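Not every chain is included here, but those present sit where they belong.
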Amino acid sequence: MNAKEIIARRVALEISDGMLVNLGIGLPSMVANYLPDDVDVFFQAENGVIGLGARPPEGMEDPDLTDAGGGFVTAVPGAASIDSAMSFGLIRGGHLDMTVLGGLQVDARGYLANWMVPGKMVPGMGGAMDLVAGANRVIVAMVHSAKGAPKIVPECTLPLTAARRIDLIVTEMAVIEPTDAGLVLREVGPGVTVEQVRSATAADLIVESDVSEMPVP
Amino acid sequence: MTCTGDAPMKTATKVAEAAEMIPEGAVLLIGGFMAVGTPERMIDALVARGVGGFTIVANDTAMPGHGIGKLVSAGLVAKAVVSHIGLNPETQQKMISGEMEVDLVPQGTLVERIRAGGVGLGGVLTATGVGTPVEEGKQTVEIDGKTYLLEKPIRGDYALIAARQADYKGNLEYALTAHNFNPIMALAGATVIAEPHVIVPVGAIPPDAVKTPGVLVDHLLERGQ
């Protein structure tokens, strides 16, 4: 199982019945593949649909029905079309139960940076700032390090996405929860030791006695 | 991406059970304009139950015997935040006697304040009311040389809304002038109770016809008799 699949499978466990969930493009969107059949949720694509469905059969694509990454999708029965004002009204207004986003850095305060690398990559924040500021629960799904450099750092050096403590970090090596006291290591990845997590993490980790191995169903 | 799940069905709630949920003194956003597009069965159930002390937020208090007018007559309204009470002499009498507090808000400001509460904005900046008694006690903000009132967001403990049609997922459609405050209030109630005329199977309301996504609706009242 590769790193991204471990992460997606673990994040899927955070989703429960009846939630409205927004998955960012890339790795976060893989989470939908690993939802148990008996979990009933609605996915929001912030570009305009509640009730995002799977890729359509070949030849059945509708150019007016895509996800936020521009890929062809379907809409599940009971889906609703929404314009951008309603879409972000739901996000900012506390109606979105969970968002799963990628990250460039998360720091000891639980602050996320994920929208630009000054002088190098300026994609823009798109909907990320509203999602982090507004969603009831924010999960950052990312590989633990970027080319050997830790992405979990004492303080973000990249521009912040929001001055809000995100709720959970899920990597292939660890599940980490930002708290008032700092970053608490909750779980380690399959076959990973606490020491390995520590050495791949630039921020201090609080390790309590009950660190378990990540369930990856 | 594969999506195996979808959102849960609502179960239809009996109107008396819905009334039981609402505690004394709750803040109720109630849809309707002169009792058009008002959740009439829900109001009847609240009157039958007799628990009150409510703050109601609505366009108006309708007329005695109609819509919110029934709540006023039954003495269940402690405070009304509304734009108009001109066609309900009972509201005027209770306001003058001090039995009911009435906060008059310009209609466009009222709907934007509820929207702001529902979509997570910090307030509304409007020129409506500048230089009138509506301005009293409010912060004004100068923006590019023009003066605006800073009007606060409004949210409710419950939104009681009426709809033309719902599907089992709670998606709602409204008809003609029965839209009014309903779609906006659906955003701003901590708990949203919708009273549809008709309930249809999932798929019977196409995505483009949905005005209120079912994810906003907590309870659907069962079909009336």
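The first chain written gets the first letter, and so on, giving A and B; residue counts start at 1 in each chain.
We adopt the following convention: a residue touches a chain if its C-beta (ideal position, glycine included) is under 8 Å from a C-beta of that chain, and two chains touch if they have at least 3 such contacts.
Model, not experiment: these values are computed from the prediction.
Taking the complete structure file into account, the protein chain formula is A x2, B x2.
Rule of thumb we're sticking to: only the chains that are shown with their structure count from here on.
Work out the mean CA point of subunit A and of subunit B, and you get 34 Å between them.
Looking at the complex, you find that subunit B touches subunit A at residues 1-8, 115, 117-121, 167-169, 171, 187-188, 202-203, 207-208, 210, 213-216. Those residues of subunit A that touch subunit B in the complex are listed here as 17-18, 20, 23, 29-30, 32-33, 35-43, 49-55, 67, 71, 73, 75-82, 85-86, 88-95, 134.
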